[in-house]
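What you see is the complex with one protein chain gone and the rest in place.
Moving on to chain A:
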Amino acid sequence: MPRNEPTEVTDGWDGGRSPRRRKAVRYGVPVAVAGVAAATIGLVPAFAGSGSPDLPKISAQDLIAKIAKSDVQQLSGTVRVTTDLGLPSLPGGGAGAFGGAGHGDGAKGKDGATASPQNKLMELASGAHTLRVAADGPAKQRVSIVDEAAEYSIIHNGNQVWAYDSGTNTAVHSTAAAHDKGARWHHDRKDAPKDLPKGLKNATPQDLAQQALKAAGDTTSVTVDGTARVAGRDAYQLLIKPKQSASTIGSIRIAVDAAKGVPLKFTLTPKSGGAAAIDVGYTAVDFAKPAASSFTFTPPKGAKVVDGDKERAKAARQHGKDFKDRKGLEDFKDRGGLNVIGKGWTSIATIKGSGSGLPTGKSHGAGGDAGTFLDGIGEKATGSFGSGRVFSTRLVNALITDHGTVYVGAVDKQALIDAANAAK
């Protein structure tokens, strides 16, 4: 019977104390473990975030030059993409309609549509995603979107481009012409697989930084704002702020690797405050040459192989007419072929309407059910131009007049209305 007393087990270290005290001490153990864990979870990221390494001072000019000079060809790493553009979260079907405007039934019926790259791009436009990237010179790149229990990979090697979707076990193959950067949006539809490596490469911090710097000019203040540690590397922080007050962009922060000059993190904060609208950064980066096997792809046995070139040709024939229009609509950052009012951060793209009955949702590259949906969230706006509807997100506002003319820009509503009034 003495074995059955709680006191039996303990006399080694606290024998003689009252049972109540011992009880308190013992219960202290799980509490202490939980407390230490909570403190670690709470404090380690805080320390990691505030850790600003001691680096020699550098001017913004030199830092930009450093980025331009940077010649890192080989790298692999993990990129975390978090976007909060203030778009309503899109259910699966909506995402299809959203990206597939004007597709008609051309590609929708096929299961190739689920493997279609533009859906994947649209997915990146909301929520948080993990990308694994590897690059070895301009001819070899690999990007994988890591989903839960699924993965979407694009492998570019020379003139061969493969996209593989593990969810549907579908591989899309296309041959790319010689890649020249100027032709990025030039000759083809965005959803064509062959453009995809470029489209997705846009998601890396390097490309975003380059785009942001391109937009800089006398309309922008560029400063070096301290240092940071990103993906375990020392980095300078470049702070870019638009000077024009109408812009919806509050600031852009780019963390640049101090040694290599590679942008490691890109954070865009809207003027309205809150969480970053776009936050793209490496969580791990390695500048060693990636294994050559990362860039080879053989379609696995049993996978459905889609010839991307043929699909594209077929689709282009079907949508040849509205193709030019759509190109501009799909990515209003690219202003080629559009009318652009203003300059710098407050540029506003206008698309002349074709009269009445324009599907209003189209300003966002949407159609069908997404269009009617967007119609519901539009806000009435009037001015000397007449009347129309304003669609707002955290960054981009769009005004669609009743005549069907569309004004889109990363500017506030008043600027859009002013632009419409001026155009009148």
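Following the convention adopted for this analysis, a contact is a pair of C-beta atoms (placed from the backbone, for glycine too) under 8 Å apart; a residue touches a chain by one contact, two chains touch by 3 or more; residues count from 1.
Just so we're on the same page, contacts and distances are computed from a predicted model.
Q: The complex lacks one chain in this depiction; which UniProt name from "Transcription initiation protein", "Cytochrome d ubiquinol oxidase subunit II", "Caffeine dehydrogenase subunit alpha" or "ABC transporter permease" does that chain carry?
A: "ABC transporter permease"
Q: Looking beyond the chains shown, say which of A:P53, A:P138, A:G232 or A:P300 touches the absent one.
A: A:P300
Q: Considering the complete complex, identify which of A:R26, A:K243, A:K310 or A:K352 is in touch with the unshown chain.
A: Only one listed residue reaches the unshown chain, and that is A:R26.
Q: When the complex is taken as a whole, what residues of chain A touch the one chain not shown?
A: 1-4, 6, 8-13, 19, 22-23, 26-30, 33-34, 37, 41, 78, 111, 114, 130, 132, 144, 146, 148-151, 153, 155, 162, 164, 166-171, 283, 293, 297-304
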